[in-house]
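Please see the structure below; I have some questions.
Yeah, one chain of the complex is gone here, protein chain that is, but the others are all in their spots.
Now for chain A:
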Amino acid sequence: MTSSAMATARSASVSAAANDPLTNVQLKYRSQAVAKPYFVAAIGLFVGQIVFGLIMGLQYVIGDFLFPAIPFNVARMVHTNLLIVWLLFGFMGAGYFLIPEESERELHSPKLALITFWVFLVAGALTIVGYLAVPYATLAKITGNDLLPTMGREFLEQPTITKIGIVLVALSFLFNLSMTVLKGRKTSISMVMMLGLWGLAIFFLFSFYNPDNLVLDKYFWWWVVHLWVEGVWELIMGAMLAFVLVKVTGIDREIIEKWLYVIIAMTLISGIIGTGHHYFWIGAPAYWQVWGSVFSALEPIPFFMMTLFAFNVVNKRRREHPNKAAVLWALGTGVMAFLGAGVWGFLHTLAPVNYLTHGTQITASHGHMAFYGAYAMVVMTMISYAMPLMRGREANSNAAQVVEMWSFWLMTVAMVFITLFLTAAGILQVWMQRMGDTPLSFMATQDKIAFFYWLRELSGVVFFIGLLLYIVSFFVRGNERASA
């Protein structure tokens, strides 16, 4: 045979192996393959999130677009809830993939993992259908919100029965992973991952506390929202990044795990009291302006360390991993998380600044880049590393990686522009509506900054093209490399 014929034959046998976990030589443990449906679902829901983001972006400038079929509040609920759910699918997939490998044993119950997957997917889909099909008040009524009212608070809009479902799914997932860890090798990466995931489940329980007292409601609402995204989620993120970096750089695990501990130590040291930056104007005592400003000003540090960490270990790498795309995602996560969560968070976190920017497009700009840079990108880092392995190859073909890298740059640059345009809109909003002797009304201000909303929407279209290209990258063929 010629060498090209051999390559074709090898590539054919590789693709045959790809669909059969029994013969997949790339996976150290067969049960890691349960992560695949989780990642596929995550990407599918990600597409839905962006579609609704584009709808909302258009409603910002063409106010009656799709009204009354999809009012803005419904689109927003779908946009943010899909984000949360696809990231959770990503975290769960990451957990199922990395915990067996770290523990050096098969997953406790792959069957339970698959049942959990379908339960979560169906519950999630039904919830989204509920948002879109009936008025929210009707959804509240038919799901028995009166028995235990938890609905109608930002990001926690899910019907109470969905919330209970989320708890059950999380328990099943945590049971499965914890049993695996307990019976196997315990590494720092797996311990941090488990701590983050348990924390996620425990702090979610505060979503069931909804007192009539608005201040108490808001105060403890942040125990879910802030202690998730600026607390335990960062542990999950750190563990995922550390896992991938161990694999793609070949750097001694001791060094990477030391970095991991230092980063997450700074995360919690700054981030827990940093919750105070949400307590400035919601009725909590004024001393939170000091506590919140000082500690949240430290919150960029762990993100900056994450960037240093990623670049440091990649520069000192001991091997050339063929999956260049995964390395790019890992480096990008560090940089974009620092910019979005760290820099854009710091921008408006000091109380005197926040007094003017609170609840404006500045907040929206930070939210977009932080969620993309930290959590969307770390999930895509994990998918980029793990998906080729689950498909029976160490890395995708060069052609597929080139497409994936294009999608990386399109999405990332588009998100930078979305953030910049929202920041511009926010600065003008603060200037016109909140500063000066003759402030404009909210809607008059919105009309004046519409130009920036149009630019944001255009950037959103570019982001969507990047996302479609990302999906295309999974179907690009070429000489796939079965081994390094």
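We adopt the following convention: a residue touches a chain if its C-beta (ideal position, glycine included) is under 8 Å from a C-beta of that chain, and two chains touch if they have at least 3 such contacts; residues count from 1.
The definition used in the following text is that contacts and distances are computed from a predicted model.
One chain of this complex is left out of the view, and of "Amidohydrolase", "ABC transporter ATP-binding protein", "Cytochrome c" or "Nitrate-inducible formate dehydrogenase subunit beta", the protein name its UniProt record gives is "Cytochrome c".
Considering A:137, A:205 or A:461, the position touching the chain not shown turns out to be A:137 (whole complex).
Contact with the chain that does not appear here is found for just one residue of A:108, A:247 or A:358, A:358.
Between the chain not shown and the residues A:280, A:303, A:338 or A:421, the one that touches is A:280. Residue-level contact of chain A with the missing chain is found at 56, 59-60, 62-64, 67-68, 71-74, 76-77, 135-137, 140-141, 145, 149, 151-154, 157, 188, 210, 212-216, 218-219, 254-255, 257-259, 261-262, 264-265, 268-269, 272-273, 275-276, 279-286, 288-289, 291, 355-356, 358-361, 363-364, 433-435, 439-443, 446.
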